[in-house]
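For reference, the structure is listed below as C-alpha cells.
Every protein chain of the complex appears in place save one, which is left out.
Chain nomenclature is as follows: A, B and C, assigned in order of appearance, with residue numbering initiated at 1 for each chain independently.
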Amino acid sequence: MGELRIGMVGYAFMGEAHSQAWRTVNRVYDLPVRARMSLIAGRDKANVAAAADRLGWDEHTTDWRDLINRDDIDLVDICTPGDSHAEIACAALAAGKHVLCEKPLANTVEEARAMVAAADAARAQGVRAMCGFTYRRVPAVTFMRRLIAEGRLGELRHVRAVYLQDWITDPEFPLVWRLQKDKAGSGALGDIGAHIIDMTQFVTGQAITGLSGLTETFVTERPLPSGDGAALGAATAGASSKGPVTVDDAALFVARLSGGAVATFEATRMATGRKNGLRIEVNGAKGSLAFDLERLNELEYYDGTLPGTELGFRRILVTEPDHPYLSAWWPTGHLIGYEHGFTHQARDLLEAIGTGTDPEPSFADALGVQLVLDAVERSAGSGAWVQV
Amino acid sequence: MGELRIGMVGYAFMGEAHSQAWRTVNRVYDLPVRARMSLIAGRDKANVAAAADRLGWDEHTTDWRDLINRDDIDLVDICTPGDSHAEIACAALAAGKHVLCEKPLANTVEEARAMVAAADAARAQGVRAMCGFTYRRVPAVTFMRRLIAEGRLGELRHVRAVYLQDWITDPEFPLVWRLQKDKAGSGALGDIGAHIIDMTQFVTGQAITGLSGLTETFVTERPLPSGDGAALGAATAGASSKGPVTVDDAALFVARLSGGAVATFEATRMATGRKNGLRIEVNGAKGSLAFDLERLNELEYYDGTLPGTELGFRRILVTEPDHPYLSAWWPTGHLIGYEHGFTHQARDLLEAIGTGTDPEPSFADALGVQLVLDAVERSAGSGAWVQV
Amino acid sequence: MGELRIGMVGYAFMGEAHSQAWRTVNRVYDLPVRARMSLIAGRDKANVAAAADRLGWDEHTTDWRDLINRDDIDLVDICTPGDSHAEIACAALAAGKHVLCEKPLANTVEEARAMVAAADAARAQGVRAMCGFTYRRVPAVTFMRRLIAEGRLGELRHVRAVYLQDWITDPEFPLVWRLQKDKAGSGALGDIGAHIIDMTQFVTGQAITGLSGLTETFVTERPLPSGDGAALGAATAGASSKGPVTVDDAALFVARLSGGAVATFEATRMATGRKNGLRIEVNGAKGSLAFDLERLNELEYYDGTLPGTELGFRRILVTEPDHPYLSAWWPTGHLIGYEHGFTHQARDLLEAIGTGTDPEPSFADALGVQLVLDAVERSAGSGAWVQV
Partner (left out) sequence: MGELRIGMVGYAFMGEAHSQAWRTVNRVYDLPVRARMSLIAGRDKANVAAAADRLGWDEHTTDWRDLINRDDIDLVDICTPGDSHAEIACAALAAGKHVLCEKPLANTVEEARAMVAAADAARAQGVRAMCGFTYRRVPAVTFMRRLIAEGRLGELRHVRAVYLQDWITDPEFPLVWRLQKDKAGSGALGDIGAHIIDMTQFVTGQAITGLSGLTETFVTERPLPSGDGAALGAATAGASSKGPVTVDDAALFVARLSGGAVATFEATRMATGRKNGLRIEVNGAKGSLAFDLERLNELEYYDGTLPGTELGFRRILVTEPDHPYLSAWWPTGHLIGYEHGFTHQARDLLEAIGTGTDPEPSFADALGVQLVLDAVERSAGSGAWVQV
C-alpha cells in the first residue's frame, strides 16, 4: 500500500478536525493508500510547533509555500480562512499536488472560477482536487441521497433547509475573522449557508436555478478581539474599541430547483438556542425525508406507499453496517460523532487517489455553490429575483 | 344572564367546528351571555335539516338572508367559502347583527376593505365583528404571545413559520372548491398561509412590512368532483373529466417585520407526510419559542437567561390551570383537542359582547392579513420585493 | 331512534368528563339510541343544582337512590369514589338499570366479585354493565390492540408500562380522598396503576398470571384539606392539622403474562415533571408498538419486516378516518383531546345497548384488574412472587 504524504495549512477548528481524520482513516477502513501526516503549516511558530506535537504531524513550518516546494508532499490540505484558498490551491495544483480545500471554495466567484480552471488543468495530469463539504459524508445524509436517487420520494416538490446557530447572539461577542468580509467573504451565508446549499444540490441531484432573498446584520458593531481573534470564542480587547461587522448575520431566500421543486433556505448565527441546527427536509410525491445535524445519527423517512393507517415519519437510526460508511464503526445503535464526516471524507479522497478517479464534490461543484451565494447577495441588494 | 341567539351559515367542516363551540362554551366557562343555537342556513334543504338535527340547532333555512331579516337573531356566524363572506357580513352588520366571519376575511383586498368599513360603521352602534383566526386561541399560542409581550425573548430577530399539509399530493384528488380561484380566492396561500401570517403578527405584535416570494401549482389539472365537491375528501366523477386548478399548491416567501425581525414563510398542501404541520418559531436576543400544531398542547421554550450548562429547549405541557383558557378544562397533563380553539373563540366573543368591548382579531386585523396575501401574489408575479 | 335516559352519580372530575360524553356522543356518531341527560345525583344540594345547570342535566337530586327508584331512568352512571361503587351498582342492576361504573371497579376483590355476580344475574335480563377504563378508547390504544391481534408483532415478549404523575410531590399537598384507604381503596396503585394493568391485558389479549413488587409511601402525613377535599387541588386547612396518608404513593412490579411475555409496571404520583405519563410499549418477535398518553394522538410502530436499512419507529398520527373512532372527528392531522375517550366509551355503550350485545370491558374484565391490584398488595407485603 502506497503512502500519501499530507501537508496541511491551518491548525484551528478545521485543522484539528482534519488531523483527526488523517489519524483515524486507515485504522478503520481498508484503503489502497495510507495517509502520512507529514507537514503542518501555520503563521505562528510556537503555535504551529505545539499543534504539530499535539495533533501528530511529523514536521511543521511557518510558511505554507514549503508545502508546495517540497517534493515529499503529495497532497495539500487547506484549512485556512477563505481569503487564502485560491492562492494556495492554485499554487499546489500547479505544483502537481492533490488538493483538499475547505468550504466555501473561495470568497468570490472570480476566485472560484480560477480554482476550477486550475483543477481542470491539473486533472489532465492525474492530480485530484476536492472541496470539503463534509456534511455530505454524514451517513444519514449520504443515505438520504441514495434513497432519493433510487426514486423513493418520486418527483420532488419541496426542500426546506435551515442552518441555525446562536454563537454571535450576544452583541459583546468579539469581531472575529468570520465577521469580517475581507477574510470570510460573507457571514452566515458563506459559513453555514454554503452547507445547506451544497447539501440540497447533493441530496436532490438538482441545481438551484433562481432565487430571491434578503440578508440582515442585526449587530453592526462589535468589540475588537484581543490576540489574533482566530478562535470561535475569542476574548475581547475591552469595551472601548469596537469595529464594524462587515458581513451578514443571517441570510434567507426562496428558490427554484432545476427539477421543478421549490425551496426555502435560512442561514443564521443569531437563532438563540439552536446550536448546530442544520435541518433539511425534502418532500416528494411518494415520500419525504428529514435530517437534523443535532441528531446526526438519525434520519426521518416517510414512505407514502405504506398502508394508509400505518403512515408516519420513522426515525431510522443510521448505524447499521449496511448504511453508508458504517461498516467501519461500532455495532448497531452505537452513535458516531461530528468528526467522522471528516474521516469519511478522507476515506473517499484516499480511495479516489488510490484508484485514479475523481473525488466529489469537485471544485466545479463548489463553484456551483459559490454562484448561489453570489446570487443571494445580488438578490438581497436589488430585491429582485435572480437567476443563478 | 342574557341569551345571544346565533344564526350560522354553512354546515361543512367549519360549521361543525363552530357548532361544537356554541354547544360547549357555556358548559365550561362562566360568561355574561349564553349562546343559543337558533338558526342554521344552507343551500341544500335535506342536508341543512339533517345538520340542524345532528348539530343541535333549533331551526334551519335554505336562505341565509333569513338570518339577516329575522329579529330573533343576534349574531351571524359565517362558515361559507370566501366568495360569499363580504356580502353576508356587510348585510348582517348593516342589520345590526354581530358577526363572526371565518378566515380568510375575503377573497380580495377590495372586499376586505368594504367589510372593514361596514364593521367600523356598525361598531358605532355597539355591534361587534370578529374574524375567525382560531389558532390564536390554542393555549400554547396565546401563551407564546404573552411571553413575548412580557419581553421574555428580548428583541425579536427571526420568525420561521410553515403550514404543511399533504391532502392534495395525489394528482387524482378532485378539483374541490378549495382548488378554484373564484370560490377560494387562492390556494394554500389563503387557506393555510393566512393562518401563519396572522399567527406571526399576533405572537410578535409586529406587522409584516415587505416580502418577496413565489407560488407554485404542481398539479395543474385535476378530476372534476362528483356531487357538490364541498368536502375535503370528495369522490371524483371519473377520470374522463378534468378541469384546471386555478390556485396555488404552495406559497413561499421571505419577509421583514416592523420591529426589525426577518422571517420565512411556507404554506403548502403538497408536503407529503405532514398532516397539519403548522409550525412557528420565534428567536429573540434572550430566548426562543417554538410551536407545532401537531402537538398543540406543547410549547418549546428556550430561556437564554438560565445558567450556561443548563440551557435547552423545554417542552412545556400547556395544560396547567394558569395557562390561557385552561381553567375550564381537565387536570394537568390531560390534553385538549383542535376543536377547543373554537370554544375559546366563542368564549372571547361572548365575553366581548357581554361586556361591550371589541373582540380580536378585528376585521381590520384580518384586512392586515389580506394585504400580506395580496403582496405575496404580487411578488410571485413580478419577482420583486413588495411593500405590504 | 330510542332514547336512553341517563342518571349519573357524582359531578366532580369524572362527572364532568362523563357529562361531556353524553352531551356530545349523538352529535358525532350515528347510533341506534340517543342519550338523554335526565338526572344527576350529588350529596350537596347547591352544588348538584349548579352542576346540573352547568353540565346540562334535566333534573338533580341529593339522593342517589332516586336513580334506582325512578322508572324513567334507564342507565346509572357511577362517577363516585370507589367505596360506593358496589352498593350503587348492585342496587341499579337489581332494579334492571344498565350500569356504567368508573374504574377501579371496587375497593376490594370481595366487592368486585359481588358486582360481577350482580352483573351476571342482570345480564340474563338483558341488562348491560360496563366498567369505565376509558383509555381503551383512545384511538391509538384501540389501534394498538388491533395491530397486535392481527399478529403484526408476532409472539409477544415484553411489555413495559408506566403511569407517572406528580400532583402529590409537594408534601404540603392536602390529604384528599384519593389519599385515604377507606375511600380510595389504594393510592397510585388503584387510581392509575389500574389503567396500565387493564391496558396491558387489553392490548396484548393476555392475562397477568403472576407478579412480584413493592409499594411505597414517601410522604406519610399530610395537611387535612379544608372543605370537602374532593377536588384534586383542594386547599389545605392550615399547617397545624395533619393526618396520616393511608395509601401508597407508588407501586412497582414485574410480572409474567399468560402468553409468555414478561413485563414491568410502575404507577406513581411522585414522578416530578411527569404530568399524565401513561406509557406502554410492547415488543414482539416481529415488531413493537409504543404509546404515550401525553401525546395521545400518536402511536409509535416498529415494523421489523421492512428492509434492514429502513427500520425505525414511526410516529403514526392516529387521526385518519380509517383509524378507530376517527370517522366522527376532524380532518387528518387535527388532534382530539383526552375527553373523547369518554365520548367513544359512550358510543360503544349506546351501540351495545341498542344492538343488545355486551359492552367491554365487562365487570368480569374489571375484576381481573382488581385481582392483579390485590396480588400487588400481597406481594408488596410478603416480598414473595404471587400468582394472580
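Note that in this section a residue touches a chain if its C-beta (ideal position, glycine included) is under 8 Å from a C-beta of that chain, and two chains touch if they have at least 3 such contacts.
Just so it is clear, the structure is predicted and the values come from calculations on it, not from any experiment.
Interface note: of C:157, C:181 or C:378, the residue touching the hidden chain in the full complex is C:157. Contact with the omitted chain, checked across C:226, C:272 or C:355, is made by C:272. Screening A:2, A:321 or A:381 against the full complex identifies A:321 as the residue touching the chain left out.
If you put the missing chain back, the residues of subunit A touching it would be 13, 17, 19-20, 23-24, 26-27, 54-56, 165, 167, 232-233, 274-277, 294-297, 317, 319, 321, 330-340. In the full complex, subunit C touches the omitted chain through residues 153, 157-158, 160, 162, 164, 166, 169, 212-214, 216, 218, 250, 252-254, 256, 260, 262-264, 266, 268, 270-274, 283-288, 302, 304, 311-313, 379, 383-385. Summarising the interface, subunit B meets the missing chain with residues 143, 301-303, 308-317, 320, 322-323.
The rule is short, and it goes like this: only the chains that are shown with their structure count from here on.
Two copies of one chain, subunit A and subunit B, form a contact in which over half of the residue numbers belong to both partners.
Inter-chain centre distance (subunit A to subunit C, centres taken as mean C-alpha positions): 54 Å. Mean C-alpha position of subunit B lies 35 Å from that of subunit C.
Taken residue by residue, subunit B touches two or more other chains at 274, whereas all remaining positions touch fewer.
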